[in-house]
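Input: one structure, supplied below.
Shown here: the complex without one of its protein chains, the others still in place.
Moving on to chain A:
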Amino acid sequence: MDVFVELFVEVNVVAKQKQPYVTMKGTKDGLTLHLDDTCSYDDLLEELEEKLTASEKAESDGPLVSVHLKVGNRYLTPKQEEELRTLIRRKKNLVVESIESNVMTKEEALEWKRKTEIVSVSKIVRSGQVLHVQGDLLLIGDVNPGGIVIAGGNIFILGALRGIAHAGYYGNKEAVIAASIMKPTQLRIGDVMNRAPDYKTDERNEMECAYIDEHNQIVVDRLQLLAQLRPNLTRLERGV
């Protein structure tokens, strides 16, 4: 018990005297505030208020200065983030541009995983069926007419796409659709849509990909072009 009390007092004293909870650094893109992640949240708020009031930067009438908050290993609830933004915004020309934390909740982590992972599914998506994944979809099988596949990310089909595919479902226009046989009734990427021609073609449409070009239109082309068009598809760290 005694030891604890002593320790507490000492830390407190040290922090108060030597180590500030808030350190400011001016950079070329504004102001970076490092916020201590071991003190209590209330102490942090108090010192932030003090520091900003004292800082002449915060009081000047000059142009808006963007502020980047680095909060280390502290988890901020959305409410706390809002509180920090409001506090800083009250200082005339400061505005929070980013809040960077090393930690996230398990829920956020799972969400992040869902949105970035490749989900592989082996089946035939038949008429009337809808297959929806959050991240990238790797379908081993066909999408028959009347069937729909939807992905938050890219769609890769090892098989024939004869139904509808919607990639970048949450608005990602960089997303692509690739298929061994590309004979869709409709393609959608983000909010852009493209449908099959009304006439039947004899083209084989093997190994093709679809993406949004610079005119905001979905175009279909050879699969091999993706390497240049979407270099981000490569996730191999050091390359071949």
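Following the convention adopted for this analysis, a contact is a pair of C-beta atoms (placed from the backbone, for glycine too) under 8 Å apart; a residue touches a chain by one contact, two chains touch by 3 or more; residues count from 1.
Note that contacts and distances are computed from a predicted model.
UniProt lists the omitted chain of the complex under the protein name "Septum site-determining protein MinD" (options: "Spermidine/putrescine import ATP-binding protein PotA", "ABC-type multidrug transport system fused ATPase/permease subunit", "4Fe-4S dicluster domain-containing protein" or "Septum site-determining protein MinD").
Set against the missing chain, the residues A:Asn93, A:Asn144 or A:Asn205 yield one that touches it, A:Asn144. Across A:Lys51, A:Lys70 or A:Arg126, the residue that sits in touch with the chain not pictured is A:Arg126.
Listed for chain A, the residues touching the missing chain in the whole complex are 124, 126-129, 142, 144-147, 162.
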